[in-house]
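Sharing a structure here in structure tokens format.
Note that one protein chain is taken out, while the other chains of the complex remain in position.
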Amino acid sequence: MLPWLPENISSYGGQIDSLFLLIFWITTIVFVAVQATLVVFLVKYRHRPGRKATYTHGNNTLEIAWTIAPSIILVVLALLSRATWDEIRADMPPVDVTVRVNAKQFNWDFTYPGPDGVFDTEDDLTLENELNVPVDKVVKLEMLSRDVIHSFFVPHLRFKQDTVPGRQIDGWFKATKTGEYEIPCAELCGFGHSGMLGHLKVYSAQDYSAWLTERWPN
Amino acid sequence: MLNSIDRAIRLLGVATCAALFSTAGAFAYEGGAVSGGGSIKGMVKFTGTPPEREVLEVNKDKEVCAVGVKKSNELVVGADGGVEFAVVSLTNISKGKAFPEGASVLDQAGCEYLPYIVVVRKGADLDILNSDGILHNVHTYSEKNKPLNRAQPKFKKKITEKFTETEMVKVTCDVHGWMKGWLAVVDHPYYAITDGSGGFELTDVPAGEYEIKVWQEKLGESTQKVTVPAGGEASVTFEMAAK
Partner (left out) sequence: MSEAAAAHGHDEHHQGGFVSTYLFSLDHKMIGKQFLLMSLFMMIIGGVLALMVRWQLAYPEEPVPGMAWVPEPYMYDGIIPPETYNMMFTMHATIMIFFVVIPILVGAFGNFLIPLMIGTRDMAFPVLNMLSFWIAAFAGSLMISSFFVDGGAAAGGWTAYAPLSAVEVYTGVGLGQDLWIVSLVVLGISSMMGSINYITTIINMRAPGMTMFRMPLVVWSLFITAILLLLALPELTAAMAMLLFDRRFGTTFFLPEGGGEPILWQHLFWFFGHPEVYILILPGMGIASEILAVFSRKPIFGYRAMAMAMVAIAFLGWVVWGHHMFQSGMNPTMGMAFMTTTMVIAVPSAIKTFNWLGTLWGGNIYFKTPMLHALAFVSMFVIGGLSGIYMAATPVDIFIHDTYFIVGHIHYVVFGGSVFAIFGAVAFWFPKMYGRMMNETLGKIHFFGTLVFFNITFFPMHIIGVGGHMRRIYNPMQYEFLVPLQHWNEIMTIGAIGLGLFQIVFAVNFFWSMFAGEKATQNPWNANTLEWEAPTPPPHGNFLQIPTVYRGPYEYSVPGAKEDWLPQAQPASGVAAAH
């Protein structure tokens, strides 16, 4: 189902997708049930000469039933969401690579700390719109913005986080497939919002070290 | 109604600006024929080891922008230490040669500003062209003029702007982070931008004593006195070091 979803390439994307699918099935069943009931009632109880409507003001048992049933479903959904949400947002696994993202109208600046692993030193490297990461490693992003609010979105990673001027927001992902993927901006940031686009390059371990050597030859 | 609100707000702004800058000594330039004027020739020189020009990485709209190797124009030092893209001007001249009123042109071609520094007459039109057929925007940074931020999509071939205060205005394109240029908003015609060998020439200067100034974005400003003989040529050399 949901063939339109972009291919998932992140470690936790599967969890998001299955929750997505679960909600899809629940809502589809409710949708079909409600609309079918509606149509059946409209046909069955349509006006015909001599027909008289049933006189009733309601039924308390039914009211209680249809208060409790959706409540239970929604509580279950909330609990399921909680586990995944905590894993993605609240807990940070041990980090392999850190990259700083600095958003600005209308580009993404990616700063790599270089071999010393520390930002704001001589060997930092800043690339515009190009995020290079190794596959199967936990990448931590330190997200900042220079002007307005942007939103760092990688559809294939199921990753989205607003970048807010004045504060640093940390996020993480682990890409599970090599390749090149798009990084659009998802929050309106001005007339250049559309087309604010970076690229995520996920390298195999070998290609990643080749990239490191190319950028930091010493 | 709205116009009057708009005007009221602007008037308020103008009044504030006038109050702030009234001490700056605004004067009106008077242009006409100059007989027996002299000229100033000179050079802006870099002292010390010239830095290497940074290569700009093009990572967006490559089909249009990735023409040749783009290098930073922030500090371009030629073979004999001549500094390109320095702005040389006389600071205290109120009467001299005719000041052409036509529009200046800033082109965006190959995702670069051509030329890097444009001299714009205060209050005259600046035509900003988009020869690239992709989206650019014109974002200015300045102290005295109102900052400007306008999109220029491919079908908007030309936009025209005016600048009302003399100053150096930085221009960038937020779509292409490497793009940078400058506007020199001027109120008299005695301005020159140094060429590849750091040289410049100001012509038809009425004979007299002047203050001459150089501005370079990395090296800052420097002034000298110069005396222009009638019908002759004065020579000026600025030596500037990295700040």
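Chains here go by letter, A and B, matching the order in which they are written, and residues are numbered from 1 within each.
Criterion: a residue touches a chain if its C-beta (ideal position, glycine included) is under 8 Å from a C-beta of that chain, and two chains touch if they have at least 3 such contacts.
Here the structure is a predicted model, which means the values were calculated and not measured.
Interchain touches from the omitted chain, evaluated on the whole complex, reach A, B. Against the chain not displayed here, chain A makes contact via residues 2, 4-6, 15-16, 19-20, 23, 26-27, 30-31, 34-35, 37-38, 41-42, 45-47, 51-59, 62-63, 66-67, 70-71, 74-75, 77-78, 80-82, 84-86, 88-90, 105, 147-149, 151, 153, 155-156, 158-167, 169, 181-182, 184-195, 197. Where chain B meets the chain that is not shown, the touching residues are 1-2, 5-6, 9, 135, 139, 147-151, 153-156, 159.
Basically, only the chains that are shown with their structure count from here on.
Contact residues on chain B toward chain A in their complex (touch as defined above): 57, 59-60, 135, 137, 139, 149, 151, 174-175, 177-178. Listing the residues of chain A that touch chain B in their complex gives 104-107, 109, 127-130, 190-192, 195, 197, 199.
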